[in-house]
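Here the complex is missing one protein chain, while the rest keep their positions.
Chain naming follows the written order as A and B, and within any one chain the residues start at number 1.
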Amino acid sequence: MFETLALNAPSWSDLRHFVPETVLVVTFLLALMADLFARGRRPAGPFALALGGCLVALAAAVSSLPAGPRSILGDLVVVDGLAGFFRVLFPLIGAITILFSWASGEIMGPRREHKGEFYALVALMAFGMCVMASAADLIMLYLSVELVSLTSYVMAGYMRTSLRSTEASLKYVIFGSVSSGVMLYGLSLLFGLTGETTFVEIRAALLAGRADNFALLVAMVFVLAGLGYKIAAVPFHFWCPDVYEGAPTPVTALFSVGPKAAGFALMIRFFYTTLLSPGGGQAAAGAAAPDGVIVGPADWPLLIAILSVVTMTYGNLVALRQTNVKRLLAYSSIAHVGYLLMGFLMLTAAGLEAILFYLLVYAIMNLGAFLFVIALNNRLGGEEISDYAGLSTRAPWVALMMMVFLLSLTGLPPTAGFIGKMYLFAEVINRHWFWLAVVGALNSVVSLFYYMKIAKAMYFTPGERAPLRLEPLHTAVLILLAAPTLALGVYWTPFKNFVDRAVAGFAGLGG
Amino acid sequence: MEQVTALFARIAGAGTLSPQLLLWLGALTMALIMALVMAACAIVFTWAERKVAGFIQSRYGPMRVGRWHGIAQPIADMLKILQKEDIIPADADRKFFILAPFVLFIGSLMAWAAIPFAPGFVAADLDMGLLYIFAASSLVTIGILMSGWASNNKWSLYGAARGAAQIVSYEIPLALAVVPVVLYAGSLNMTDIVVAQQGGIWKWFALRNPFLFVSFLIYFLASIAEVNRTPFDLPETESELVAGYHTEYSGMRFAFFFLAEYANLFLVSCIATAVFLGGWGHPVPGLNFAPALVFLAKAVLLVLAQIWIRWTLPRLRVDQLMHVCWKVMIPLALVCLAGSGVWMLAFVRFA
Partner (left out) sequence: MFESVCFYLCGGLMLLGGIMTVASRSAVASAVWLIFAFLNAAGVYALLSAPFLAILQVLVYAGAIMVLFLFVIMMLHGPVMNEDLRSRSRWFWPALALPLAAIAGSAVTLLGRARGGAFPAPAPHGFGRAEQVAALLLDRYLLAFELISIVLLVAIIGALSLGLREGRRT
């Protein structure tokens, strides 16, 4: 009746390279159905299913690290080193979130039916983020961002009876829809300019000089707006503090690492594939040259450098004045995006390695800090800094673990955060972006002040003396997170190797 | 429409009129014919409605105007309604109040364009005729909402809100019910769909397989809801909402609502005829001279069935209405869709 159009039709065998994602989707559907049959105060079925699914996906991802780039399913997604790294990271984040939601009063509180939904949604979010990390087509880019966003809106408003949670959800929806609309416009411009939807073909069209520079700039800025919203970089960060404060804390913890890392994955994939041509002048122009050649009109790394400086400075300065720990951590997470952007604009493999390593470390330490907030919120019912007064005597081990997370977030040795920052700054200096390095270093100093405000409350402000016993599950997960935060500060080689392999197998930058 | 333009060309003499002009003339004529058909069905069916109602309630209905059984009653009604004063409420939103009946009317008029009454007798033989009909008739909802809102009257607003909710909901089973037919016919073109049913009564899509028969029933019930008739007449319930969204309308403007309502009634029956009941196909030998008459006869029978249902069954409650749609009809329609697909794979040989 009609001739076959597809050149790259998907086939079942492609799914062999898509196992973690498939597992996560199936997990979502099963957990959703299990929720219908869940009885009792806590939905054990969906919880077990979602946790198991995330762990299976994690195992599948670890056992099948992709060797080289491979375009699958109609060239809509590419499975390469980068995707391989993130599909390890996201199920891990999902599993941790599921674990500490189980004992959280905010999620498992009495005033809610269908609590199992939450676990299903976490699994789905992990899936969406994995797809974001491997999207290789404008359509997949948009759809995966929407999938993660929609899931986020639902989770942010999970506490229906809480006015703050509802407000958070509403704000998230409004900002999210505006920015995704802007991004969609940028994507449509890009399609109009090049007539292609896959990243690789867009680059080919741009290299052939088929696009007008001004229009390309507008398209690029619009796309950046959409992705900047996902990672909460500064001009697009408005939603961030309110959503982080209003959403249930386990959700905030997830938001602060998951979608952010996914946003970075997508940004790396999109910018490094479409606006960067591999095989740069490393040999020709000395060590300061990037590994790729910028395609297109503008010096977009400079644009991102400005974004990076504004983001980290704003985040740190505003964090100084916060008294609510969730809000403080929200601004601190904005500042961290600034640091990460520094690595992004280096356009080098080493820069990417630094980003990935930092994302891994950041996920562990930030989840740890948030878990601390959740664990204490369950007992104290609040999350102001003053609530933590005298904690060092009430729960010394917990206070100590929080101390580790705070040191790591600041970037002090002997913690993982220090190593992460070291790699980032080393690369910035290697490429002769000295002013950027100076701004970054100054910002780290500023951040010390507000992180230590929490430490001061715990150790030096006198408070109640009665010992505080946390949920055993919370303590266990805290230990699970604090241990690597310390260990990675001392011995990080295997992880660094893992990250280096991921970048070496990245389809951009010439693979 | 080709036939109409050809007719014009023959009347004017070959070559005297430009093809462009012929096209316009043809389109205009077809639109006029459609509008007349709509007016005619309003006239015929109001009479039929009242007579059937009378029969069911053991009374006569209108008997006086026109010599035979009050046959001229609808004409008298029309004349009366046209003379009525045109009232626009002081607090109404004038623009929307005036616009609403036209939107409603245009929506149902447009849908007529793709109905194939006989081989070649179709105003616009579109590739995607079936989809086009659904798209055009979805504009009716906008007219209903506009009228209800512009009237600035709570009964109107309630009626409009109910109408919109009901129509939007029932559009889903309606559309799902015709999808198996599209599967069978392999086309969205209305003529193709009818042609695929020629050659005997067992070729009619309603009788091709058990799932399609259920689909036909779903379509029929959903279409009653689409045109807001009992047992789905919640938007216009006299006992609750005066007259629903057209409470404030009078005279000519009311006539538009009235016209559109009966035109829609006939329209959904025509679609059912074309999609499920073989269009102009029939098993009677010697009837081939008038395919359009066969088509109309089937459609009129369906209309009579709807009138019969209206005067027999009580009205549903709002929650029952939604329950029937979302929890019964839609799942059932999906089952029928899947079942028809399986049936096709199992029993139908593809050329």
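Quick notes on this one:
In the analysis below, a contact is a pair of C-beta atoms (placed from the backbone, for glycine too) under 8 Å apart; a residue touches a chain by one contact, two chains touch by 3 or more.
Small disclaimer: the values here were computed from a predicted structure and weren't measured.
Touching the chain that is not shown, out of B:46, B:73 or B:141: B:141 (per the contact rule at the top). Residue B:171 is the one among B:49, B:77, B:171 or B:233 that touches the chain not shown. Touching the missing chain, out of A:30, A:89, A:189 or A:406, is residue A:189. In the full complex, subunit B makes contact with the omitted chain through residues 20, 91, 93, 96, 126-128, 131-132, 134-136, 138-139, 141-142, 145-146, 148-149, 152-154, 157, 160-161, 164-165, 168, 171, 188. Remark: the residues of subunit A touching the chain excluded from display are 1-2, 4-10, 25, 28, 32, 73-77, 111-114, 117, 121, 124, 127, 131, 137, 139-140, 143-144, 146-147, 150-151, 153-154, 157-158, 160-161, 166, 169, 182, 185, 189, 192-193, 210-212, 214-215, 218-219, 221-222.
By definition in this document, only the chains that are shown with their structure count from here on.
Taking the mean of the C-alpha atoms as each chain's centre, subunit A and subunit B sit 53 Å apart.
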